[in-house]
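A protein chain is absent from this complex, but the other protein chains hold their places.
In this document, chain identifiers A and B correspond to the written order of the chains, with residue numbering beginning at 1 in each.
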């Protein structure tokens, strides 16, 4: 437990030093990879899609795939639903029934779904991860070349996983009242993290 | 370890007090959201679907989405495959190849796949979760307003996750001989838990 507290305070110090951007103004960047228009079979950039679906009963499947770059976030668990949904909102709104698949392209971060209301839940989750995966001199890891937080981050990433699939219902992520996407940044120095978002569906 | 044993015994006491329904008579409730008929393009309630697919070679994708409400289950890990499969059986039987996606709408429960034979496995899994995520006075959690079991439940939910995707082959969940869906209820007072089930497929 002492290790965890020491780690936590040194983290705060480093955050002040590197001047990470506050999460309140996230420079989310989006790269649209693929969007399949229902009934057209042509490629388009979903960000410029202003035409409503001409034939909602067409059985063509729709797919959309984008890379969303999350803003710099300090070590810890963060609510990222607004950031993700903002970037995929237009595609999402056209999916009556489907799945949204999220995939983090990194091995030192993880995605999970947890409580969205009390920030203490995110802090306690970080406390748990630090307690269960020790770092520093007492830790038994062989992989230490990239810093004391690197191997613990890899383990934590596997514990929570880097991928999530969420049902889409009526153009929205169908999560419970208290559920929200959490992005857990597991390194002190994680500045940006890309997430692939894949939506797939059939309009009905 | 002492904490875990004490927690476990107080849990048993509470279960007796609240008289949760035995899992043997589950009042599973189902709300059909969407079902896409192959070759028709019309909405239907899958529970009333008695017509066989008129054109199995049609390339139309099929989707079905339902909300299944699990019965009251006491804290612990429970086999829920029969409950889930019973409610999605008709849709499932029409999918020759596809995926079944399950999503729990709660942050104090989790879905996992584990051994289906010996109930000791479920008990030991609960023992592990209680050992690894302590609750009570010795626990370091800040989020305690909703009771001593609330924050541990959130952490356990993230550890195992609230979502699963299972291959469908020849109209059945394609799991290993010893595999079964486990629903882990992580609060003493969890009485019902909704699961969204999304099936998606293409008839071939």
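One rule holds for everything that comes next: a residue touches a chain if its C-beta (ideal position, glycine included) is under 8 Å from a C-beta of that chain, and two chains touch if they have at least 3 such contacts.
Fair warning: this is a prediction, and the values are worked out from it, not measured in the lab.
Colleague: Out of B:90, B:114, B:172 or B:189, which is the one that touches the chain we can't see?
Modeller: Of the candidates B:90, B:114, B:172 or B:189, B:114 is in touch with the missing chain.
Colleague: For chain A, enumerate the residues touching the unshown chain of the complex.
Modeller: So the residues of chain A touching the missing chain come out as 33-34, 36, 41-43, 60-63, 65, 101, 103-107, 132-133, 140-143, 145, 151, 154-155, 157-159, 161-163, 165, 194, 196, 198, 200.
Colleague: List the residues of chain B that touch the chain left out of this view.
Modeller: Within chain B, the residues that touch the unshown chain are 1, 57-59, 61, 96-99, 112-115, 118, 120-121, 123-125, 127-128, 131-132, 159-161, 164-167, 169, 174-179, 182, 200-202, 204.
Going forward, only the chains that are shown with their structure count from here on.
Colleague: Please tell me the distance, in whole Å, between the geometric centres of chain A and chain B computed from their C-alpha atoms.
Modeller: So the centre of chain A lies 23 Å away from the centre of chain B.
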